[in-house]
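This is the structure I have questions about; it appears just below.
Yeah, one chain of the complex is gone here, protein chain that is, but the others are all in their spots.
Order as written gives the chain letters A and B; numbering starts at 1 within each chain.
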Amino acid sequence: MLPRYRPRTFALELLMIFVALLFAYPVYVLVNLSLKTPHEIAEASIGPPSHLETANYSNAWNGAHLGAAMMNSTIITVASLVCLIMIGSTAAYYVARTQSKLSYGMYLLFLLGIVLPFQLALVPLYRFLTDTGLLGSYTSMVLFYTGLQIPFTIFLYAGFLRALPREYGEAALVDGANHWQSFTRVTFPLLRPVTGTVIILNAVFIWNDFLTPLIYLGGTPNETLPVVVYQFVGQYVSNWGYIFAAVVMASLPILVVFLLLQRYVIRGFTSGLKG
Amino acid sequence: METTHARTELIGKAAARPARRRRARQVGSPVLWFAAPAMAIYALIVLYPSLAGAYYAFTDWSGIGSAKWIGLENFKTLFRDEQSFGSLVNTLKLTAFIVVVQNAIGLALALAVHTRIKSRNVLRVLFFAPAVLSPVVIAFLWKYMLNPEPDAGLNAMLGFLGLGFLQQNWLGDPSVALWAIGLTVVWQFAGFSMVIFLAALQGIPRELEEAAAIDGAGRFQRLHRIVLPLIAPAMTINLTLSTIGGLKLFDQVFAITNGGPGYSTETLSTLIYKQAFVFGAYGYSTAVALVLTLLVAGLALLQVRYLQGREVTY
Partner (left out) sequence: MFSWSTHAGARARRVGAAFLVAAIAALLAACGSGTQDKSDNGSSNGGGGGPKVTLTLKSITDAKVAWEPLIAAYKRVAPNVTIDASYAPTDQLQTALRAQLGTGNAPDLFVDWPGNGSAMSVQQLAPSGLIADISDQGWTKQVPDGVKPLLGANGKTYMWSPGATPIGIIYNKQVFKQVGIAEEPKTWSELLADAQKIKAAGKIPFAVGNQTPWVTQLLPYAIAPSTAFAVDPNLAQDMLDGEKSFTNSDWHTVYDRYIELYKRGLFNKSPNGTTYEQTQQLLGSGKAAMVVQVIAAMPPFLSAAKNKDDIGTFPFPAADSADALKIPAGVDAGIAASAKGKHLAEAKKFIEWLGRPENMASFSKATYSIPLVGADPAKTDPLLKPFAPFMASNKTVPFMDQQWPNAKVQPAHFAGVQDLVAGKTDVGALLKKLDEAYQQK
């Protein structure tokens, strides 16, 4: 890091602001289109709308029952995250701290999950959930996402744990604590930065997932946001103003979560790695 | 920093009791049941169904009705199929593009944001924000912007910036379409790579760089000899994730071009999907999926081994 704010730094600042504007251009287009009428969208100009068609937002909200869908998405996402963090971090702890053929084999087995295409398990899993009567419930989705994202979560946790010095956890063990206590009271709090990363990355994936909720929850009152937003997308006829308005509203919660977490994540990374 | 303080305290306390009755307790390994719940759910939701699903690769199942065992027929067809080979080539090309460009831009952004510029907090959020949007929405947006007319979308912006010569028939030109898709993916995830690089950058003690600067090392030398080696773990993570992500990429390709124009953007993932749900050849699609799995697993394993060997700890 440069110690002083030099003219060169100011030049860099200007350059980065310009780059950021370029980067943000598609997002500008998204918000722009969400406030236009169908006729204006057909005009395809890049300028702002002549008047703000906020009716797109209210119509999309009511027409798609976005409120209920947002609730469904939130419940499923939060429950899945809780499960993932609890069982993912403990499994990663075992894998990273135990030097044995079994633990290494387990680790590779988990990693296999990151690589498997979703089509393989699609039909048998759907059959299983239908037979157990869980289809259409939150439970089926939480089970699904936890199982699906466990490999990625363990990958993140284990990677970080390997870089974390063992002394702190071991000090607690020497003090008479058992592994569970050592983990929950010493090691896990030190994993704060990676927990933040796990939350944000998994939350984004689960929040935006479309196909599985369509197959498992379609037609029930438990539909998630992507399912209700995409019901506006037709082959012949699509109301793009509604769709983009719905997308803006659907993306806001996740963006807010990221905003809140990112300071926590970045700050935590610093302290964690320096330790 | 509070946590460092707490840990120091802890170590101090541990060190300060040598004489006391310390249990001769082996600092053993965590018990197996730490991993049991994860393994249980993983086996139930992923392993067993995938294994059961893999069975279809050896049948002629169309997706509905009955399945007849046909052994290795699907695999034989796969290796003779021109279209599969073309899809494999496209998949590899697209992945290479994404891995190189996304991480290069991500690193550049991280280095730029890791300076004293005042707007670095806002910039961090702005660059990461696209990763938060659903890939299908991104596809709609970019299709709208990749209009071939010179006075619309991205072409209009290029013209406005005086870069008119860069205007393209983005999605209609078979030699450009694949890279156009790569561009949208890079745009979406460069900020993601940036965040991971940033985390590693912030872990490098300032003293190291300052010492090197005092010793007369130039900025490029500092970057090459000190910064890059020390952020190697982040490099490993980013390269591995983008490789796996690129090889498996589906939503963006399907939603933007559906494999077209012609077959110029057909990838293994879109092929697998189409065989299963559009052509009514679910068994064959599973065979392709298994081959893709082997490919991805093999490449990822090689990559991780190579990269982890080069990581430097300090």
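A few comments on the model shown:
Definition applied: a contact is a pair of C-beta atoms (placed from the backbone, for glycine too) under 8 Å apart; a residue touches a chain by one contact, two chains touch by 3 or more.
Owing to the predicted nature of the structure, the values given are computational and were not obtained by experimental measurement.
The chain not shown here is in contact, across the full complex, with A, B. Touching the missing chain, out of A:9, A:32 or A:139, is residue A:139. If you put the hidden chain back, the residue from B:34, B:97, B:144 or B:187 that touches it is B:144. Residues 38-39, 42-44, 75, 78-79, 81-82, 85-86, 122-123, 126-127, 130, 135-139, 142, 172, 175-177, 184-186, 188-190, 192, 210-211, 214-215, 218-223, 227, 230-238, 240 are the ones on chain A that touch the missing chain.
The set of chain B residues touching the chain not shown comprises 2-3, 5-7, 9-10, 63-65, 143-144, 146-149, 169-174, 257-263, 273-274, 276-282.
The working rule: only the chains that are shown with their structure count from here on.
In this assembly, the C-alpha centroid of chain A lies 14 Å from the C-alpha centroid of chain B.
Within the complex formed with chain B, the residues of chain A that make contact are 1-5, 9, 12-13, 15-17, 19-20, 23-27, 29-30, 33, 44, 46, 83, 86-88, 90-91, 93-95, 97-100, 102-103, 106, 109-117, 119-125, 128, 143-144, 146-148, 150-151, 154, 159, 163, 167-168, 170-176, 179, 183, 186, 189-190, 193, 204, 208, 210, 226, 230, 240, 243-244, 247, 250-251, 254-255, 258-259, 262, 265-266, 269-275. Touching chain A in their complex are the following residues of chain B: 1, 3-4, 7, 10-11, 13-14, 22-23, 25, 27-32, 34-35, 37-39, 41-42, 44-50, 52-54, 56, 109, 112-119, 122-138, 140-142, 144-145, 147, 152-153, 156-157, 187, 191, 195, 198-200, 202-203, 205-206, 209-210, 233, 237, 244, 248, 269, 272-273, 276, 282, 285-286, 289-290, 292-293, 296-297, 300, 313.
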